[in-house]
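Presented below is the structure to which this report refers.
Take a look at chain A:
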Amino acid sequence: MKRILAVTILLALVLGPLSLSARAQEGDPILIGLQGPMTGDFAYEGQGFEQAISLLVDQINAEGGLLGRPVELVIEDDAGDPTQSALVADRLVDAGVVAVIGAYNSTATEPASEIYNEEGILHITPSSTATRLTEKGFEQFFRVCFLDDRQALFAVMAMADVLGAQKVGVLHDNSTYAQGLAEWTRTYAEEAGLEVAYFDAINPDDQDFTPTLTNIGQADLDAIYFTGYHAQGGLLLRQTAELGLDIQWVMGNASNNPEMVEIAGVDAAAGTFITTEPLPQDLEYPEAVEFVEAFTEAYGEPPASVWWLLAAEAFNVIVHAIEETESTDPEVLAAYLHEDFADYPGLSGPIIGFDEKGDRLGTIHALYEIDEEGVITYYPEQPQPEAEEAEADA
Partner candidate 1 sequence: METFLQQLINGLTIGGFYAVVALGYTMVYGVLKLINFAHGDMFMWGTLAGWGLLTTVFAGLLDLDLIAVLIVAIVVMAFIGLLGMTIERVAYRPLRSAGRLSPIISALGAAFALQAVARNVSEARWRTYPEGLLKEMPDLHLSGTVGLSGLQILMLGVCAAVMIGLYLFVQRTRIGTAMRAVSLDHNVSRLMGINVDRIISLVFFIGPALGGLAGVMIGTYYGSFNFTLGWVFGLKAFIAAILGGIGNIPGAVLGGFILGISETMVVAYGPDLGLVDASAWKDAIAYVLLIAILITRPTGILGETVAEKV
Partner candidate 2 sequence: MALLEVHSLSKDFGGLRAIDGLSFSLSPGEILSIIGPNGAGKTTVFNVITGIYPATTGTVVFDGQPLVETHERRSERVLRRLLTSLGGWIPKLPELILARLGMAPILRPHDVVERGIARTFQTIRLFPRLTVLENVMAGEHHRGRAGALGALLRLPSERDEERRIVERAIQRLEFIGLADKLNEIAHNLAYGDQRRLEIARALATDPKLLVLDEPAAGLNEAEGLALMETIRRIRDKGVTILLIEHDMKVVMGISDRIIVLDDGTKIADGTPIEIQQDANVIAAYLGEEEVEV
């Protein structure tokens, strides 16, 4: 029993000061929470969020803050894991944040949104596109990214109208996001009368996809849509080239990342299409240009992933709402975003507004191609899904 005593004392020693160091968060500044994968497989994205947002925070504080109060960013790491997400959500609630940005992947956003909803905290996710997130009727949950189905429709249009594909395939990686997008794509493709001759998933933990690729090669498709993340995308392209297969790849926006080209190698990547929100440098909106410049100046390279941009977008939306309502009461903010918020010049294009579920209205997806130099360039010919959508609705 003496042992227990000793150990407890030692632990008490740690707990003591730690508990003190945790209490340093009350008072004057407006606290805004960021919850994302700072470690784990998606650490890269989470740290991008942090870069993008802390840049804006510094700008605001440099200009004298918000409603005369400084803005402080409270960062928590959920490693993309639902359990940890719930734990850090509690931590953010304790910290007394007004609003929270995050999480990166839908699986982590899920439990957190429950908590924020119960605690009445404004919650905006920049990148969790799983449809069901907004179907729980949470008053204070919004997202600045677009739903899977919007992009799916766009991708189908791109393959059908722009590439003139008839026989298409869909490949995902079993992650929440990719699976959702893939299934929507299949649905729309079949609606649009395309033949979905191949639908399968890869295991993102793998390094070698040659067996899958060989199968795809056999199916001789006009185009195949990969909805997974850029790392696997790159490997797929590279190994396609090594197997000497001729496959027309179209990648989803999770693959929209220069690293993919790096992994695949320029030759292998060239000629691949990507459906995504417009890249910062292709946005003529002054806000976007300005932000990209500032970002490049601060960190030496332009924002690599569109999600970083959307994280910044979420932050701007919150700031805008606070400025307009001159209030930091989440309920007021949420009400404002639901009703009065409209046609805001966002970094990722004008935000028409949010619907009653909290989803962002409209779509701004664009079709990109990886050119011979391996640069992701805006493709001259773009599909027109809005028109199609109108038909579909009619």
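How were these candidates chosen? In short, all candidates are chains of the complex that A comes from, given by their letters.
FYI, a residue touches a chain if its C-beta (ideal position, glycine included) is under 8 Å from a C-beta of that chain, and two chains touch if they have at least 3 such contacts; residues count from 1.
Remember, it's a predicted structure, so these values are computed and weren't measured experimentally.
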{"item": "Touch assignment for chain A within the complex, options 1 or 2", "value": "1"}
{"item": "Parts of chain A lying in touch with candidate 1, wherever the complex brings them together", "value": "39-41, 43-44, 47, 174, 200-203, 205-212, 214-215, 218, 230-231, 234-235, 238-239, 242-244, 259, 262-263, 265-266"}
